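Here it is: the structure, laid out below.
Only one protein chain is missing; all other protein chains are in place.
Showing subunit A:
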Amino acid sequence: MKPFLRKEIPAALSELPDATAYEAGYLVTKNAGWRNVRPVIELDKCTGCLQCYLHCPDGVIFKDKGKVAVDYDFCKGCGICKKICKYAAIRMEAEK
């Protein structure tokens, strides 16, 4: 199962887990705020070779209609995808 953002963050004491962790895949915060540049996929150049998806340390690039797309909630903007892309189909844009 892919970890995902929970809609409600437990607040009451009774909702806290007995153990030191919540259940597997329990996310409450995004990582988008870490980023100062964002990868943008140029779909006309993307061949769907998936090397960016394979090499992303955060796993935020996913297959989408034969090409790829980015989950901007969790991308940290490291730029590995841009460097690995042989087709120059990813550009980094400054976050404003």
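One rule holds for everything that comes next: contacts are C-beta pairs under 8 Å (C-beta built on N, C-alpha and C of every residue); 3 or more make two chains touch, one makes a residue touch a chain; residues count from 1.
Note that contacts and distances are computed from a predicted model.
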From the options "Sulphur transport domain-containing protein", "Pyruvate ferredoxin oxidoreductase beta subunit", "Amino acid adenylation domain-containing protein" or "YeeE/YedE family protein", the chain left out of the display has the UniProt protein name "Pyruvate ferredoxin oxidoreductase beta subunit"
Which of A:Lys2, A:Lys65 or A:Lys86 touches the chain that is not shown? A:Lys2
Touching residue (missing chain; options A:Leu27, A:Leu43 or A:Ala69): A:Leu27
It is residues of subunit A that touch the chain not shown, namely 1-5, 9-10, 17, 20-31, 34-35, 49-51, 53-59, 62-63, 74, 76-80, 82-84
